[in-house]
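Working notes for the structure below.
All protein chains but one are shown at their positions in the complex.
Labels run A, B, C and D following the written order; every chain starts at residue 1.
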Amino acid sequence: MKIKFLEEKIMNILMIISIILVISFLGSILWTVIKKGIPVLSWDMISKLPGGGFYIGKEGGILNAIVGSLYIVGGATLIGLLISIPVVFYINIYLKKTHFLAKFARLTYDVLFGIPSIVYGAFGFTIMVFLGLRTSLLAGIIVISLLIIPIFIRSMDEVTKQLPRELLEVSYSLGATRLETLKIVIRQIAPGIATATFLSIGRAIGDTAGVMFTAGFTDNIPTSLNQPAATLPLSIFFQLSSPSDDVQNKAYAAALLLTIIVLILSILGRLFLYKFSKNKIS
Amino acid sequence: TKNDDPNNNTNEIQISGAFALYPMVVKWAEEFKKENPEVRIDISGGGAGKGMTDVISGIVDLGMVSRELHKEEIKKGAYSITVAKDAVVATINENNPGLDHIKKIGLKKEVASKLWNNTISYWNQIDKSSKNNYPIRIYTRADACGAAETWAAWINKKQEDLEGIAVYGDPGVASAVQKDKFAIGFNNIAYVYDLKSQKPYKGLTILPIDINNNGIIDKDENFYDDLKMLLKAVSEKKYPSPPARNLYIITKGKPIKPIVVKFLKFVLSKGQKYTLENGYVALSEEDRKEELKKLN
Amino acid sequence: MSRLKWRIFKDKFAEKYMLLITVASILLLFLIGIGLYAKSIPVLDNFPLSELLFSSQWKPLKGQFGFLPFIYGTLSVTMLSVLFALPISLLTSLYITEKSHRTMKKIIFPVLDILAGIPSIIYGVWGVLIIVPWISDYLGPKFSDFTSGYSVLAGGIVLGVMIIPILISLFVEVLSNVSQDLKDASISLGATHWQTSKFVVLRRAFPGILAAIVLSISKAFGETIAVVMVCGNVPAKPTSILDSCYPLPALIANNYGEMLSIPNYESALMFAALILFMIILIFNVGARIILQKVEAKYIL
Amino acid sequence: MQSFINNRLLFDSKKMKSKISQSFLPNNKFGEIHNPFSIKIKNFNLYIKDQHILKDINVEIPNRKITCIIGPSGCGKTTLLKSINRLTDTIYKVKITGNILVDNEDIYDKNVEITHIRKKIGLLSQRPTPLPMSIYDNITYGCKIHGVRGRKKLDQIVEYYLKAVGLWEEIKNRLHTSASSLSIGQQQRLCLARGLAVEPEFILGDESTSALDPISSNTIEKLFLDLKKEYGIVLVTHTLTQALRIADNVIFMYLGEIVEQGEAQEVFNNPKNVLTQKYLSGAFS
Partner (left out) sequence: MQSFINNRLLFDSKKMKSKISQSFLPNNKFGEIHNPFSIKIKNFNLYIKDQHILKDINVEIPNRKITCIIGPSGCGKTTLLKSINRLTDTIYKVKITGNILVDNEDIYDKNVEITHIRKKIGLLSQRPTPLPMSIYDNITYGCKIHGVRGRKKLDQIVEYYLKAVGLWEEIKNRLHTSASSLSIGQQQRLCLARGLAVEPEFILGDESTSALDPISSNTIEKLFLDLKKEYGIVLVTHTLTQALRIADNVIFMYLGEIVEQGEAQEVFNNPKNVLTQKYLSGAFS
């Protein structure tokens, strides 16, 4: 009897310690970003295109990268959802759990999940060269989609697998087709979709290597899918490799901005999905 | 057939390649756009090889390259134009216990060769007068890059032969040396000198090269006090090459797209005056003329 | 009746469409695999496979391609990072799901989203500014004469911190799907919170947890830029966790852009990618087999 | 044509009359001449992981009658009901032989389209399972699938069926809150209302009153008695008095087999099989 309370106490302490560890790790990263970013973050940074002096610490902002990142992440997330929801649904609802294709598909996405983005970048680049395409927004979106689809699928799949079977039975016995049952499944896994989406957005918006080879970089805002596009991580990457502290600080400003964008997306998305998930059965 | 290429008549220039040249080209592009507002220039980094591959496979118009071209590359049609110069220098920590004396002796080529070969591991192997046998910590670059290639070329090696702790990126090496009393590394000039104050960054000092190999840094070997002096020495070729190096912009074959030619001409004329403030070395007058000829 | 037919048609059509997408996405894997193989043919033709895999000599420009140090580097950094991140994430997610209030969840989720969204280069910078000096100044001297701090350990910690948000998000998702009825059942038998977590929650969620771990290991295998910045990049087999190392993705990232135009070199890099691909593949096949055994045991 | 809905339910039918004078679903069976159909189960066997769960089931279930299935816990009643709806699809490692004919279609035929059969056969599952949405959406879910549109009509349907199962008064103020916050008995009635709202032709109720107090059960029993004028009804029940009250036919199952079947009066008063005798006497003793 005593042992179990002791165990409980110890585990409680361990949990608190890990929470503190996580918070302090993450806090120190955020702190680094915020401390270095706040002093240089200004309205000009957000609202202006870079001037040529920008790189050496003079004027201009990173509007190009903000817009480019949003384009790429938006496009890739859209494509990612359009492709991964059907796949998740197919391997969970249409196929039996033991079906060969379902097992094989899961394995495939696990492997795709682990492929480094530089390989996706290289792969995309090779194909572009092969097809004679130029670096462009479109190529960036496609490569980033490839990169995040496995994240989408695997994290949604994990949640969908937990779906109570009774739920499906009820829907079927009301005469719904499997496709119509999707509506219910989506409600139940909405938080899972949210998590998946943010993991993917996270990876998409922070990825450097995938876009460096395919979307290129530019100081302008792309006006068509065929033009290259700048991205925040690349802009951070370029600026961090500058000799001047001023410029490096701008990289932190960009990182802070990226953080803020992710925060806004996250809160909006969670609010939106909360609407769906509040009826989730537990 | 090239003249029929509709691409040739647009006002767009796409550039990719070495990070070493990236800030300079960004500046040039901005100035060029002031004169020609209708032009759109997209510049991205990615590395010299990327610029090379892009140009050869026609993905971009211009490539930035920070190393000498390989024969295969020239065979495949790479056409290089030197647009600026740059130099790599040896850096040590400001608080090195034997700083003053070491700076007097300088760095001989053969010593450098042994250092990055890992055959010297204590400071007093270089500086006999130093009493303490402090360890030497040798830094090199992790990423394949022109700076390391150039530094290796000076001691007749390849980048892959350089031993030492490999750190990612120019700023990485600079800050590693800044933090480590016993460090020695190498950097592009721009990462050593503060462009505003013209002096080396706090914590960093340049270890002069003993060019004539006489065991002491003579007066005319000592031009590291401020950025201007060093750049002048590079431009006058007093500082050996390598570790000074040419920076190239390449095209696929001789450039014919009008807007590209116009841009390159701008770079080789008015553009040269922006080099200094960005930490690069302008071409000498005759070099400049030579390169301009390549465009006609 | 026509409405019914229409609905059934939609269902059938969707089935075909989904099948198509699923198969196409599976083909992508093959495409990448084949692409990597095709690109590595030049090195594979010129050097025996055993030399490529088991030699430690890495001098590409002299024609020596030994990938062994990189394979070692990859495995050691990845393993260390998972060992480091796993207990922390698991305990944290248990705390979040089982103990904390819903308001805490509302705060913690956006925070995790952000952390997952911070580009890896920032993690790298953080590692260089904080972890590397910590190792070289405080931790290292206690265990060895000299360490620069750029080490397997630094790589493991930075990578671990990077996968923590992923692990936690997935864990929390899986754990919070364990129904309240179950926990209530256990608690009303007189189990403590921790016992309930240990015997019921973790057990129920075990397949999910295992899958999340597999995912995060896969991710750790492939993570690049942050590791490049802190692991020292010395192409030699590390003998302790304070030694520098050089994982495969770092090799690719360091050289890909610059060496793109040198055929043999590019091919060697693509072969590195192929090795990585195979490591991930083998790891996942193994994990799947285990996972299946586990799931068969815990089937609902 | 006069719809059945006007008078099929006891509660408050006068008030409903003016509003709803026909079935809610479009293209419903009442628009055409309806040919009542039956369910025929022939030599049906079901195995799960080598266990023989249902053994050689042969039975015909008539329309417009209430058929009660009784039998000890674990004898296979639920599995039988699920088989009629082919919900066995979702079970892991299941093997099936024999056929079940619904409306003369073999639902275990590979080529058969199961969706419309499922619509005809409403299964009310034993464990009440609210869908992860609001109470209102739970009820309208099936209707929407089958093409009912329009806020007003849906409102009517919700009110109508919630009243039918005696739930309206209790929850009319929280129609838009989550269905899983209901008490179990409320959930059970909700699921019943949801199942009825799609207007199936057969209703399979798996212990549909198990979580209900006597008064609510009574409401539901009356509802079933009324529904049988238009529907075929199969009820699994443990309350033998309930079976006695409402069953036309009774099926007694034991360890996966149908031991006895026949008219309710016959089975209850003159059980032929020893097992049935024992079970009934044990139960009534």
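Throughout what follows, a residue touches a chain if its C-beta (ideal position, glycine included) is under 8 Å from a C-beta of that chain, and two chains touch if they have at least 3 such contacts.
Note that the coordinates shown come from a computational prediction; the quantities given were computed from them, not determined experimentally.
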Of D:Ile96, D:Val112, D:Ala211 or D:Leu225, which one is in contact with the hidden chain? D:Ala211
Selected residue (touches chain absent from view) among D:Ile41, D:Ile70 or D:Ile139: D:Ile70
Chain D residues touching the omitted chain (full complex): 48, 70-74, 76, 78-79, 126-127, 170, 181-186, 188-189, 207, 210-218, 238-240, 279, 282-284
With the missing chain put back, which residues of chain C would touch it? List them for me. 102, 179-192, 195, 199-200, 203-204, 298-300
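Everything below uses one rule, namely that only the chains that are shown with their structure count from here on.
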Counting only C-beta pairs in contact, which chains form the busiest pair? A-C
Centrality ranking, top chain (CA atoms only): A
Using mean C-alpha positions as chain centres, tell me how far chain B is from chain C in Å, no decimals. 36
Length of the line joining the C-alpha centres of chain C and chain D, rounded to whole Å: 50
List, in ascending order, every residue of chain B touching at least 2 other chains. 45-46, 50, 53, 169
Touching at least 2 other chains, the residues of chain D are 92, 115-116, 119, 145-146
Draw the chains as points, connect those that touch, then say whether the picture is a line, ring, star, complete or other. other
Every pair of chains that touch: which are they? A-B, A-C, A-D, B-C, C-D
